[in-house]
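A single protein chain has been removed from this complex, and every other one stays in its place.
We call the chains A and B, going by the order they appear; numbering starts again at 1 in every chain.
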Amino acid sequence: MSPTSTPTGSTDAAALRAAMGLGGTDNAALRTFLDGLPAVDPVGVEARATQLATRSIKKDTKRALIDLAISMVDLTTLEGADTPGKVRNLCRKAVQPDREVAGTPSTAAVCVYPDMVAVAAEAVAGTGVKVASVATAFPAGRSSLEVKLADTRLAVEAGADEVDMVIDRGAFLAGDYATVFEQVVAVKEACGDARLKVILETGELATYDHVRRASWLALLAGGDFIKTSTGKIAPAATLPVTHVMLQAVRDLFDLTGVQRAVKPAGGIRTTKDAIAYLVAVHEVAGPQWLDPHWFRFGASGVVNDLLLQRRTQTQGHYSGPRYVSVD
Amino acid sequence: MARLAVAKTYKLYLGGAFPRSESGRTYQVHDTKGSLMANAALASRKDARNAVVAARSGLAKWAGATPYNRGQVLYRVAEMLESRRADVVELIVRSRGVKAAEARAEVDAAVDRIVHYAGWTDKLSAVFGGANAVSGPYFSYSAPEPTGVVAVAASSASPLLPLVGAVLPVLAGGNTAVVVASQADPTVAVTFAEVLATSDVPAGVVNLLTGDQAEIMPWLASHGDVNGLDLTGVPADQRVALERAAADTVKRVYSPRARSGGGEPDVTAAPGTARLRAFLETKTVWHPVGAVSLAGGSAY
Partner (left out) sequence: MDLTYAPALESAALAGIKPRYQLFLDGAFVDGGGDDLTSVNPATGETLTTVSTASAADVDRAVAAARRAYDGPWSRMGGAERGKYLFRIARAIAERSRELAVAETLDNGKPIRETRDFDVPTAAQHFFHHAGWADKLGHLGLGPAPRPLGVAGQVIPWNFPLLMAAWKIAPALAAGNTVVLKPAETTPVTALILAEILADADLPPGVVNILPGAGDVGSAIVNHDGVDKVAFTGSTPVGKRIQSELAGTGKKLTLELGGKGANIVFADAAIDQAVEGIVSGIFFNQGQVCCAGSRLLVQESVAEEVVEKLKRRIETLRVGEPLDKNTDVGALNSQMQYDKVTGLVEVGAQEGAGVWTSSCTLPQKGWFVAPTVFTDATASMRVAREEIFGPVLTTLTFRTPEEALAKANNTPYGLSAGVWTEKGSRAMGMAAGLKAGVVWDNTFNKFDPTASFGGYGESGFGREGGTAGMAAYLDTDDEGAF
């Protein structure tokens, strides 16, 4: 999939904040802005998500969306037991997910811990597959800013193209928006040219209103992506939560012309799941988000189901899990 | 020389006041011995119009009162009627020629009816509404609300009980009323209006017209600001035209069938709920019930 629109996102977060009328970055100003956002009715957003998920995607559209979904995956391994060998296998899978079926696209990125970035960067060098690294004391985020920044620099210096940080949910829930904001700003600065994904950990934010506020907080602090989850907390990504985040990037775009990206992560396991997300991207945010630059899936298992379905679509019969690789 | 009694002028009851008919018309009411009892006001079309205006202006306060408050006010009506018992008995005896015991029985029954309806006001929601067990994440309830302005043609079956028995359920539901009294019994009806006027019933809640039902009811049946009609007092052959007129604005019409509606009122029978339900609307309200945490939401 080639991008259908070029990035229009200004990297000047200060200009963006001015455009949005944010009066400052202290708690009072942030509360005025974030707590003044329109509320989210949970039943309404869940009903809309459920209804949209009944879209029946068939034939050419299904084939196209399977390929698009594969190309949007941040193929992820975030285990204490990760080894260089495991990461290299993952990278080969990312570059060429299905060796036996021609034309299968690569995934968007591999996503690893900072200490595995160098291994991954070497493995995917020259393939177009990006290396993303979690950082900032992932997944809890419970450390000092210094440690978080050091973690970020470690990843970037090892060759990470993208950094997936976690916000300080404790500070957010305590109403200390300024601390969260300052940390995102600082990590963004430490990222240099790397794109920053801000993980809200929506399962710990607990309400859609919080998800909306945290989304805007991350966007105004300069996050390139807003991302649902670490994958370590249940619930991880859900369709209605993703709706709320898509609404945030859409509204930001409508108001300022600045486009930002969204990444649901965790809990997306089947092709049906992935297609339901892409329909939501299409109808809630808009077609310009149907691009790996602007939308990602944080997942691992879903790739094999996408490959199975892709084979079914191209070969005309159902395939089985023994025919796709376990990496 | 015997003292000359001071005779009462029987007037209309509109918006809490007792005016004469704007037309200046009256009609003579005689007792069974042929003596003049009163010159009653012969209400006109314009009096009916004024009565509707008064009833509409009284509606917000009465419908908006708490059911407990409405119940207390109606109970006060019973207290006041009890205190006027002797007057009303005398009027019934004079106008109908019945024995005092019979008249007393009717007044007693009327007082008891009022008490009965005073106790209904805060039960209507429980009996005719409630929470709806809808199959979805919504809190839904249905509750009765007043229809609005109801025009009542009181039955002439007897002077007091049919009047009370028709007006009280209208009031208990929170409606306001324009009542056209039985032509034969204006003295009892106006005395009842005096009871209402001294019972904390807000102005405009009941508006009483005396005169010719056949002249006035068509104006009320076709009136765009009247929401309901109680045709109990109208002879069956005159109801068709009124019901047709009511259809032009989809009024609620209470037109009890002749088999039970036309005869003598049964003072021993406890009233049912038909009269209450006739002028109650059911309102259903839905409100979403959101999960308190995303974990309760639809995971996908």
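For this structure, a couple of remarks:
In this text, a residue touches a chain if its C-beta (ideal position, glycine included) is under 8 Å from a C-beta of that chain, and two chains touch if they have at least 3 such contacts.
What you see is a predicted model, and the numbers here were worked out from it, not measured in a lab.
Touch with the chain that is not drawn comes from one residue among A:Arg55, A:Lys232 or A:Lys272, which is A:Arg55. Only one of A:Gly24, A:Gly44 or A:Gly301 touches the chain withheld from this view, namely A:Gly44. For the chain left out of this panel, the touching residue among B:Val88, B:Ala103 or B:Val164 is B:Val164. Considering the complete assembly, subunit A touches the hidden chain via residues 1, 4, 38-41, 43-45, 47-48, 54-62, 64-65, 68, 247, 282-283, 287, 290-291. Mapped onto subunit B, the footprint of the missing chain covers residues 113, 127-128, 130, 132-136, 138, 140, 142, 147, 155, 161-162, 164-166, 227, 232, 236, 239-244, 246-250, 252, 254-257, 259-263, 265-267, 269-275, 277, 281-288.
The rule we apply is simple: only the chains that are shown with their structure count from here on.
If you average the CA atoms of subunit A and of subunit B, the two centres end up 68 Å from each other.
Interface residues of subunit A facing subunit B in the complex, by the touch rule stated above, are 41-44, 46, 49-50, 53, 202-203, 205-208, 211, 234-235, 238-241, 267, 273, 276. The touching residues of subunit B, when paired with subunit A in their complex, are 137-138, 288-295, 297-300.
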